[in-house]
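Notes for the one structure printed next.
With one protein chain withheld, the remaining protein chains of the complex are depicted in position.
We just call them A and B in the order they show up, numbering each chain from 1.
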Amino acid sequence: MAKTLRVNETPLVLYCLRRADDALILGHRLSEWCGHAPMMEEDMALANMALDLIGQARSLYTYAGQVEGEGHTEDDFAYWRDERGYRNALLVEQENDDFARTIMRQFLYASFADLYWQAMVKSKDETLAAVAAKSEKEMAYHVRHTAEWVIRLGDGTDESHERIAKALEYCWPFTGELFEADESEKGLVAEGIAADLSSLRDQWRTNVKAVLDEATLTMPQDGWMQKGGRSGRHSEYLGHLLTELQHVQHTVPGAVW
Amino acid sequence: MYTQALNNAPETGERQVEDAARMESFQARIDAEERIEPNDWMPAAYRKTLTRQISQHAHSEIVGMLPEGNWITRAPSLRRKAALLAKVQDECGHGLYLYAAAETLGTSREELVDQLLTGKAKYSSIFNYPTLTWADMGAIGWLVDGAAIMNQIPLCRCSYGPYSRAMIRVCKEESFHQRQGYENMVTLSKGNEAQKEMAQDALNRWWWPCLMMFGPPDAASQHSDQSTRWKIKRFSNDELRQKFVDATVPQAQYLGLTLPDPDLKFNEETGHWEYGVIDWEEFKQVIAGNGPCNRDRLAARNKAHAEGAWVREAALAFAEKRRARKAAA
């Protein structure tokens, strides 16, 4: 096996990988909490959300492999691409930091993904539509759970308010990328396979604002938005995450696990 | 076992003068296999013994998340990653069921957790060993969970209702844990040389600590049979240990792995596998806090608890605000 997988990134393969990478990287981040959450009840919740996302990633990688037709498995994609080959948005690779950051990152992403998968239920691609039907329910619950925490942290103590406000400020510049689509993706939108991401943004803002209002938080202005993840230009955090995620496969290459 | 430190000393410290008639009818209920429920009268020593045993069991589940949690982010396939995360999450759930059962005896969870964090409470010695390779995830599932099941199945019939009900739930859910561990070992032992080596190395390191999980030998333990009379404990340490060895030897043979015990041999007469001498000094040291990871495990739990304090305070502050707003409206 080559050290880094070369993927034939046709528009649909690339499209699947972008969604799968979002789910895997965010799921991996949540799984880092396991055993260390602020309360045991929340350990259960974070693990459940992580499992939802890892499950979504697996379906999408498997489908990407089928579409690509080169015999690549879910694990080939997950374990044998380096950070330049990963296609996730920058938001999901950001470090967990404190519970406030983790919750805000999850809330902003889930608020997007919930709308996204709802729209994808109507995809002309049957496999993606099926993944969407399952994922939409999962993400709706992630929104429900994280919104409750955003509200409690925002309207809790001075310390929690300060922490969640800081987390919001930190995460916000990464939200623009969620709604970006390049030429390869626009073609899929025209074919009715992909959802038009830009059309989701107003609803996303409305939904997010409603929760932030209740949390006594101020919705940030859209300033400069960070991007690059979709084409493999990541933050420095992703490389470390992948080093860990891929460690065993790279230590003993060519093995079945 | 998960509650091993307790096996040798049921609580007899408080020699309260219990009403003899009540004691007698209590014992009669137990003998009749009735379940004792939270609000029922029970001897103070029964309450104390169970509180300690159930909370130790709960602590073990929660501390037990750490050694396996150490490999979730490094699991070598997405399938294994999901299974391991689900398994470790189950352990947290089991800890929660057990804390809930312990609380019905009158000690709050906060108090019980505090006993763990301050090092006053014990938990299973097995979780004070480090997980050094991916194969440890296989060995733990196969051996540690295998040993735990041996102990937990009889606890489903424990005389205390909430404990027995929690254990029924735990056993039902844990049936996948040992299987996922063994499947992992099968894959490794059928894999390439590096994988086989990894599997054998894990077995070498985990075998003896697993045998220690059952607690001190019957001959050496000060175990009075009070726990047995109260039907909290239904088999002795050595009985369970033997059962575990007998079940595990053929499983190791199937894997083509060697158990690290030159004295292991089958006794045709008894039908049991005889094993070598367990290093009880090592066991004593691990229980006393000198295992390779005791300090790390406690530090990790303390860190999570301390760093979560502001979150818990926020949730309480919000609940209070909401109550006040409702009252004012």
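Methods note: a residue touches a chain if its C-beta (ideal position, glycine included) is under 8 Å from a C-beta of that chain, and two chains touch if they have at least 3 such contacts.
We adopt the following convention: contacts and distances are computed from a predicted model.
Visitor: Write down which listed name, "Chemotaxis protein CheC", "DNA-binding PadR family transcriptional regulator", "Protein NrdI" or "1,2-phenylacetyl-CoA epoxidase subunit B", is the UniProt protein name of the chain that is not shown.
Guide: The record for the missing subunit names the protein "1,2-phenylacetyl-CoA epoxidase subunit B".
Visitor: I'm checking contacts with the chain that's been left out. Which of A:H72, A:R87 or A:H145 qualifies?
Guide: For the chain that is not drawn, the touching residue is A:H145.
Visitor: Can you tell me which of B:D114, B:D225 or B:E274 touches the chain that was removed from the display?
Guide: B:D114
Visitor: Check each of A:A45, A:A78, A:L91 or A:L245 against the chain that is not shown and name the one that touches it.
Guide: A:A45
Visitor: Please output the residues of chain A touching the missing chain, sorted low to high.
Guide: Interface residues of chain A facing the absent chain: 39, 41, 44-45, 48, 144-145, 148, 152.
Visitor: Which parts of chain B are in contact with the chain that was left out?
Guide: 37, 39-41, 89-90, 93, 96-97, 100-101, 103, 108-111, 114, 166, 169, 173, 309, 312-313, 315-316, 318-319, 322
Heads up, the rule we're going with is that only the chains that are shown with their structure count from here on.
Visitor: Quick one: chain A and chain B, Cα centre-to-centre, how many Å?
Guide: 36
Visitor: Going by the contact rule at the top, pick out the chain A residues touching chain B in the complex.
Guide: Its residues touching chain B are 24, 28, 31-32, 34-44, 47-48, 50-51, 54-55, 57-58, 61, 74-75, 78-79, 98-99, 151-153, 155-157, 159-160, 163, 244-245, 247-249, 252, 254-257.
Visitor: What part of chain B is in contact with chain A in the complex they form?
Guide: Chain B reaches chain A through residues 62, 65-66, 69, 72-82, 85-86, 88-89, 92-93, 95-96, 99, 134, 187, 191-192, 194-195, 198, 300, 303-304, 307-315, 317-318, 321.
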